Structures are given as C-alpha cells and as structure tokens.
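What follows is a single structure, written as structure tokens, with notes after it.
Rest of the complex left out; these chains stay put.
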C-alpha cells in the first residue's frame, strides 16, 4: 500500500496478537448448514459424500499448513490444533481466522464440485464457514477441548440416528420424532434404536460415532525448543510439511490417545 | 452444542464487539494474488475477466448483506461500508470478518468457474481472501478511508500500466523495467507512456484508473434513527434488500460524491 | 529498562489503544465506600466534608490534566470527559486508567488529612478508587452518559434522604426503613419526606440533588482541528492549563447545558 495524506486512517486499525507459548485452536464451523443439507438433499442422518468432502478439506488444509499438528471434526465443523511455538502470521488473530475460514471454504467448494458434480452448487447457497481462535495455556485444557468436541459429536450423532430412524423407517413426522425424543436419555435412545429398528448403536460406523481425527506423525526432536534459529525453523517447517498425516476414528477421551502421542502437545 | 463436564473450555474464548454507533469497514484482500495471477496467466496490467469475477463477487455479497451501504475495490481487494446502526452478528468481530472472508472466497471461486472455465482452478492454488474490520467514528474518517484506497488504486495502476508497457511493448525484462521506474514521479510515468508508447494515461478506462464503486440507492428515511423497533428494523432490512445497487467508476476524492449521497453516512 | 536475555518476556505484554477521534470518559469509583463511610462515621445521608474532599480531588485532577474538559460526580464517584483529540499517554488504556485511579486516590488521601484531621486514616481502611475508560463516538452518547449519571445521582439521593430520615428522625431500624421503601416510587418518597418530616425535597441543596459539575471555560478556537503541529499543540495545552474551571450544580439533562457550551464536545 502506498503513502498518501489519507493514510492516517490506518491508525484506527486494531490488532490482536494471540498469547505466545500457548496452543492455538482454530475451529471452523459451517454457516447455515442445516439449510445447506436440505438444499442439496443430504442423506440422513449422515451423508457419506458430504463427510468425504469436509474431511478432504481438512486434510488439504493440514497439508498446506505445517503448523497444524492435529485436526478433529464431524458434521459441519473442524478444529485445528497449532503447535505451541507456531508463529504463523506472527499469531495475528484476524489473519489466522480469516485465512482458515476462507481457505477451508475454498477447499470445500472445490471438493464438492469434484465429489458431488451431480448436485451443482447454486450461488444462492454456497458452502461457507466461520472460524474462531482460542488459546489454551495447558495440556489438560487442550485434551479437554477435544474431549468436549468428541462428546458433542457422540451426543449429536446418537440423537440424529434415532431421530432419522423414527422419521424414515418409523414414519413419524419430524415434529413427532422431536417430541418423542424430548427428555430421553442416551439409554432411551439406544433402546428405541434396538427395540424399534433392530439397530445396535455400538455397531454404527466409528466415523459417525467418534468423528475424524488427523494427526501429524513422526515429529523431529526440535519441536519443543522455543529458541530456534531461522535455519532450524526452516528445517523444522520442511520436516513438518513432509511428515505423514494419519486418519483415525478413535477415542480422544481416554488418556491413552494423548499419552502415546506426546509430540502433539510438546 | 451440548453440555458436558468438558464444556468449561469455553471460558477461554474471547470476543470482541465492535463499538456501537460507528461505521464498520471490512476490507477483503486477496492472499498471494501475485502468484495467483501468474499461475492463471492474467492479462497485464489488467485482466478484464478477473476484474469481472471480483466485481461480481462484491456485488453478490452486497445483495446478500443488506447492511452493506457501499463497496469499493480494485485489483484483488474490496472494502465494504456497513451502515452505522448495523447490528449484524451483534457486531461480533470474528463472525463478521470470517463470514466476509469465507463468503467472498466462495463467490470468487463460483464466478471464476463460470467466467474462466478455460482456466480450471487447481487445488494447490485456489483463490482465498483475508479480511479485517476497522471502525471509524466520524464521517470525515470514512471519506478519507475511501480516498486512501482510491489514491492507492491510482498509484498502483499508473505504475503497473507503465511497467507492463515497458516489458510487453518495450521489450525490457521485469528487472530492467523495475529499475527504470525507481524514483520516478507520476509525471515521469505519464511521460514514458506518452513518449514511448503513445498512450495518454488519461484516456485509460475509468474502471482501471478509479476502481469500482457499488452504492445502495434510495434509502428509506428511518436509517438515521438509532431506536428502531423490531418491526421497523425488519421493514428497513427488507427495503435495503430490495434497493437498487448502482455501479460507478467515478471520483471518491472530491466532496461532491459524498455530499450528493448523504444516506451513505447517515 | 535494560536489555537482557530475559527481556523476551515483554512479548507477552498487551496494549489497548483507545480509538482515535472519540471522546474518552474515565470514571473513578470508590472501592468499598459503604464500609469506609461507616468506619469514619460519615454524616447521613450526605457528609459535607467528605463531599468537599472528593470535589477538591476532582478539581485538582482537572487542573493537572488539561485534556479534561469536564468532570461530574456525586457520592463516591467522578466521571471525567477528555477532549476528542486528546492524545494523553498515546491513548493507552492501562496508562490512562491506572494514572487516574492512582492520582485520584492520592488526592483524596491528601485532602482528607487536611479536611478531616480529627478522623485520622487507618492503614486497614484507606480510601481507594478503581477506574474504567469508555469511548463514545457521538455527541449524543456523551450527553446521555452524563444524563445517566445525573439521573442515578437523583434516584440515589432521594432514596438516601428518605431512608436516613426514617432512621434518624423516624426511629426506624435500617432494616425497617429498607422494608418501608421497597416498591415505593419517587412520588411516594417525596410524600414520606413531606408528610412525616416536613421536608420539601425540592428545597434540598442542589449539590446533593444534582451532584457537582466542573467545566473548563474559554477554549481556544483550535480545539476542533485534528491536525495540530507540535507547536500549536503546546500552545493549546498551555491555554487549556490556564483556562478557568467553573463549578456548577445544575441540570445536565436538558439540552440547554450542552447547547450553550459547544466547546465541551467540539
């Protein structure tokens, strides 16, 4: 940008730098995806192709941004964990969140066009995502963050599975199904599924019950150090970029997941 | 989102509410568009179709968001002026900027596929935009903001026009053209264009020299009031949504533009 | 501060710069003044000497800080209006509010020792004040801010006057007086005062009913300009410093106060 007598207006800009030495988590969240899934006739309770599109988008973002150590998502949302020493965009919040929301939306549209070319997107309802960044100062809070999202996935999926079975196989109207489920516990829903539809919820695919986790494998030793030279940092970035990314659909709630992957929080 | 013992992690979220009774300007800015324009072989100095794509995106965003009173853009950036009483997303900054960056990127990809289907996008280089919000408390600062962007457009376009004529018609390497222009004033560049290439810069298309402005026309009287009832607000939104949007390529620097459209800043 | 290998810890500091071209209001508020007034046996409902102490403190602060255009206070609080172009501490919030809280507390203790030397302060209960800064972008919001505080003063003083008459002259316990006043309107309290104690609330001293306002008089013409040279700024500061400060106990709610003093909001 060039200089002029009007440039003083930049003094009104404000910038939030996310606290150093903390883990940044950025969560992208589909905007109006209830209507989006109606408009493009998603399978209920889970649309396999839409799930593939969002997962491809998350994976691609992780490939592009070597600072992402882990991603977890389900339905229309994804959370990305950046490494503690990450200095992407000098930790400027607006750059981080608008880059994530913009790039994730771009990938989603791209992969949608590829995977669902039979359902072309209309300009009135394009897929878009908002994004927010939160910093967590301790390992425990990071673990609990992902536990929170996975419990949320479980609760929603159990609800949706029961709801849509009541509607599709049970012949209820959506309103009736909703009323049927008011006040029910998990055990009640499990029972409805089993008694009425012969479905054992435990046998449902893990990807629906547990969501999808991507983790970056085989991290170089230097990750922990906070005082890397420019050269060491370049080398680290290169290694991170080349490191394998693994897809899982397992449990994030037990300590085992975290204890066996110490580099995620190092 | 559902309740669980892990939900306490939400206490780490922070939210910035943009100051009420001020004008919000949101500027979206192409990420890495220098490389993007190389990758997709943009015409130089200005690519007519790319310009059409970004303008269609801005116009569509303005149609979707009735709170946008005016938009101004050129090259790979666009600034949107929200009306003073705008309460979109309760003025939460993260929602506003990630929605703008995400939606603008979505439109750009959509219109690109439509307008430039001969240059299909590759997943390695999709068009994305960051976004920032700034609040301005006075009419003068708003006017000066747009003046700042239009002066910037002028300076860049004059430079680029001269640079690319030196390269394309003058046979210079980019490096030679760059060196030739170091330290030159506007008058020098005008002279190069005229003497060497017979181009009178004043005759260049207004859309390149002045950028593109969209303004919302015929605003209802109630805009100024800060105490609208829910019902009045709905009616206002409906009127704004239906109001005509005009495209201009004129001067924003002289007072005339602003004085003749008092409703923009009301 | 000196350089050392540990100085990187400064990168964790965050700074909030208050938006330019807005009016800053800083309100100082007594901490635990209910207990303070008990501990030092204030006269009820109003202690003349304590009022003198807080007013002297506010006046002295205004003398020291030429950027303060107006002050308004009652009970244990004071609000200070800074001029729109004020650049005190480069508008850094932490500097502004901690300087105001610290300096106001210092003056209060100083004048207390002078005015109430018969009630020496104990280290367990020294007078202290917190402070907050708020920026207001329009003249109307500034006017309404002071109206808010003056309405608050009126409501509190009417309540306290009635309450303490019920206790002191009416022989009620504080609990009985409190219960007597639950659900009463202003008119009810006026009637209690008149019927039971022969007091016409309108005849109470203005300083109790309306609080105290200090305004800086005779402002130089240059105030409005936002582009002062260093030299013009020094001259303005000098004039502001020498300008007369007037004490009022009048109405801030009607427009008349503001319309007749345009320089306050210029």
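For reference, chains read A, B and C in written order, and residue numbers begin at 1 within each chain.
The criterion applied here is as follows: a residue touches a chain if its C-beta (ideal position, glycine included) is under 8 Å from a C-beta of that chain, and two chains touch if they have at least 3 such contacts.
All values derive from a computational prediction rather than experimental measurement.
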{"item": "Whole-complex copies, counting every chain including the 3 in place", "value": "4"}
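We take it that only the chains that are shown with their structure count from here on.
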{"item": "Computed distance of Cα centres, subunit C from subunit B, in Å", "value": "44"}
{"item": "Subunit A-subunit C separation of Cα centroids, rounded to whole Å", "value": "49"}
{"item": "Inter-chain centre distance, subunit A versus subunit B - centres from mean C-alpha coordinates, in Å", "value": "29"}
{"item": "Sites on subunit C at which at least two other chains make contact", "value": "19-21"}
{"item": "List of subunit B residues in touch with subunit C within their complex", "value": "19-22, 135-138, 141"}
{"item": "Complex interface listing, subunit A residues touching subunit C", "value": "11-12, 14, 17, 19-21"}
{"item": "Complex interface listing, subunit A residues touching subunit B", "value": "1-2, 4, 6-9, 12-14, 16, 31, 60, 94-95, 97-107, 109-110, 113, 121, 123, 126-136, 141, 144-145, 147-148, 151-152, 155-156"}
